[in-house]
Each structure stands twice: as C-alpha cells, then as structure tokens.
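First the structure, which I've put down as structure tokens, then a few questions once you've had a look.
One chain of protein is taken out of this complex; the other chains stay put.
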Amino acid sequence: MIVFAILVIVIFNFAFSGSQQTMVSLTPGMLWVTFAFAGVLSLNRAFIQEKEDNCLEGLMVCPVSRETIYLGKMLGSLFFMLLVEVVVLPVFALLFNVNVISLPLIIITILATLGFVTIGTLFSALAVNTKAREMVLPILFFPIVSPVIISAVSASGRVLGGESWGDIYSWLGIIAAFDIIFLVVAYLVFSVVIDE
Amino acid sequence: MKIRVLLGLTAALMVIALYMVFIFVPSDAETGVIQRIFYFHVPLAWIAFLAFFVVFGCSIMYLWKRGRKWDILASSSAEVGLVFTTLFLLTGSIWARPVWGVWWTWDSRLTSSLILWIIYLAYFIIRSYISEEGRRARFAAIVGIMGFIDIPIIAMAITLWRTQHPGPVIFEGGLVTEMIWTLIVAIIAFTALYILLFSYRVLVKQDEHELNALKALRR
Partner (left out) sequence: MDNLGYLFAAYTVIWVGLFTYILVLAQKQRQLRRDIDWLKEMLKKADQLP
C-alpha cells in the first residue's frame, strides 16, 4: 500500500511538471487523489479475506455485537491508512520540495482519513456481499465521500498557501461534521449489511 | 383507474404551465428568452430532490418494517428521481451554453447535482449486482439513506468551495410577480407529473412481482 502510494506520486510527477509555484498549487490535489485511491484499495481488502475464508461467520458467532465488529474494522483501517500517510507525507515533501508536514495539515489528514474509513468500512462490508465485489466500493465510496475530498483539498491548499487556522475552520468543520454524522449512521446500520 | 385521473390532471396542469411559460410571463430583461428554461429547470430539480427524500423515507421504513412494498416505493421513487435529475442536468447544460458559452461548468449547483446523480446511479448499480431480493432491498436502503444524509454536506462543501473560487452565476435579478406565479404553477404541474410517474412505476413493479410469483407457482 505504501509502495502503491509512492508509485502514484511518482506517476504524478510525470503527469504534472512545472515550476515550484505550480507544484505547490497542485500538491493538495495530488496528495488527496493518492490518499483516496490508496484508501479505496486498502478498504476493499478489509472484508474480502473475511468473506473468502468464512471468517465473517466466525466473527459473528463471537459474543461481540455487530457494531463492535464495525468499530474494530474501522479502527484497524484507520490505523493502517494513518500509517501509510505517515510514510507518504515526508516522501512527498522530499520529492516535491513542498512542506507538507505542518500541524494544520496533519489535523486535516487525520480528520479526512477518519471520514474515509467510516464510510469505507461500511461499504466494503456491503460490497463484499454483492456479485461485483471490489468494483462496487469505488462506485459507492467516491460520490459519498466527495465533500471530504473537496474540503481536504481546499483546506490543504490554504495551509500550503500560508494561511493560518482561522481560514480552514469551516473546512475542518465540514469534515468533522461528516465524520461524526456518518460514524453514527454507519454504526447503527452495520448490522443490516452483515446479517443474512 | 386512478392513473387515468392523474394523467388527465397532469396533462391539464402541464398545458397551463406551458401557456404561462411561453405566453403569459414576460421575458427576462437580462438574458432574454432563454431564461424561460428556468420555469421547467427549477421544478425538475426540486421534485428530484423530493423524490430522493421519498427514497430516504421509504428506505428507513423498509429497514424498520421489512415490508416489500417499501422497497418497491423506494426504488420507484429513485427511478423517477433519476430521470428528473438527468433532465435537470441536461436542461441546465443547455441553458448554460448560450448564457456562459460553455456546455458545462463547475458551479455549485451543477456540481452538487452531478454528484447527486452519481449517487443515485450508484443506487441502481448496486441493485443490479445483487440477485437476492431481501439483500438487494436492504443494501439499496442503506445507499438511499446515506446518500440523502450526505446531500446537505455535499452542498455545503461545494458552496464553500465555490465562494472561494467564484464561478458564473446563472440567474441574477429579482423575480417579477408573473414569474413567481409561473414558477408556482410549473412546480405544481411537475409534482403532479412525479406522482403520476411514481404511481405508474409502482404499478409496473407490482406486476413484475405478480409475474414472479406465478412463475414460482409453476414449479
């Protein structure tokens, strides 16, 4: 996954080349496209193995509520994605000479990733139970998660442009609202997806 | 036979709306004749939104009561909603062409509508990938619920994005009273149309189920 993300960044370098100025303005987009696609790939894997090895039934027989399974999977994916981001951000900074390691950006990344895994875990479980499996997740994931991507890209752009916290509050607000609302909804609705 | 009544009512309302749009209402001072698209474009959008609200409600009801009829209602409303959204997008594009010179632009309304359209397209794509009826209804309900909840968030994000990168605005200037009346009549006409199409679709779906039930009897 980390390798995939780095590969995407390298490909971006071939796709877009320009002055340092251009690169800075393109950075938010490149960064979030990378994270979004790497995210979808890793989220897809969240349930595929369970389904194939019938682990899912095993999990369900455990004396834990369905909702706990959701939380567990979600936190697992969150941790994994954050790990990838921790590696990718410095690599990005190195390769593109853009300072992406700053507190505001890290906060944006954490919040947005939370949004990704909240939705992604639910839809991954859903996708795995359909005929098309891996193809279903992107179709559902991207439109629903679009406000997070829009907000993350815009906020990151502002941060890189030297703006301070004040400017990005509204963006952070949108992502945070998304996280909370969909965490609750996904939590409530997860059992519908898992149960037969 | 309720359908016949609805059909007649809708047709009558549409004729009145058409008269008002083309003859009764004055042209917009700034953009001219093309602005008249507004009177059909806006109702299409609002009713599409209403349709998706119905999907939302029926999806919740389905997950709660698990009655098949709720799934029929939800999917029928989604289908009509998708048709209306498609028309809304197309007319918006045709309106944009002469006014802005481009077929498409990423202004807040068009962009949000495009995402809305994609979400409901996804609703149907998901349905097509599940053959078992109960699961199809359940999963579709989830998409219907989450999609609808997402709409205000999408709108907020895109509007905020657009205020930072302002784009073209499609309609400035106030509304004269004739315009307001025309719009109201158009909205009523399109609501009737929605109810008509929705009821008809539900009827057809019920026939589909009847056929499947009969086929099952055969074995």
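Should a chain be cited, it is by its letter among A and B, assigned in written order, with residues numbered from 1 in that chain.
The rule is simple: a contact is a pair of C-beta atoms (placed from the backbone, for glycine too) under 8 Å apart; a residue touches a chain by one contact, two chains touch by 3 or more.
The structure presented is a predicted model; accordingly, all values stated were derived computationally and were not measured.
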| item | value |
| --- | --- |
| Displayed partners of the chain not shown (whole complex) | B |
| Chain not shown: contacting residue from B:I37, B:V55 or B:L116 | B:I37 |
| Options B:I16, B:I60 or B:V83, residue touching the unrepresented chain | B:V83 |
| Where the unshown chain meets chain B, residue by residue | 31-34, 36-37, 40-41, 44, 83, 86-87, 90-91, 94-95, 97-98, 193, 197, 200-201, 203-204, 207-208, 210-211, 214-215, 217-218 |
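As a convention for this text, only the chains that are shown with their structure count from here on.
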| item | value |
| --- | --- |
| Separation of chain A from chain B, taking each centre as the mean of its C-alpha atoms, in whole Å | 30 |
| Touching residues on chain A, where the partner in the complex is chain B | 119, 122, 126, 129-132, 136, 139-140, 142-144, 146-148, 150-151, 154, 170-171, 174, 177-178, 181-182, 185-186, 189, 192-193, 196 |
| Chain A partner contacts - residues on chain B that touch it in the complex | 63, 115, 118-119, 122, 125-126, 129-131, 135, 138-139, 141-143, 145-147, 149-150, 153-154, 156-158, 160-161, 164 |
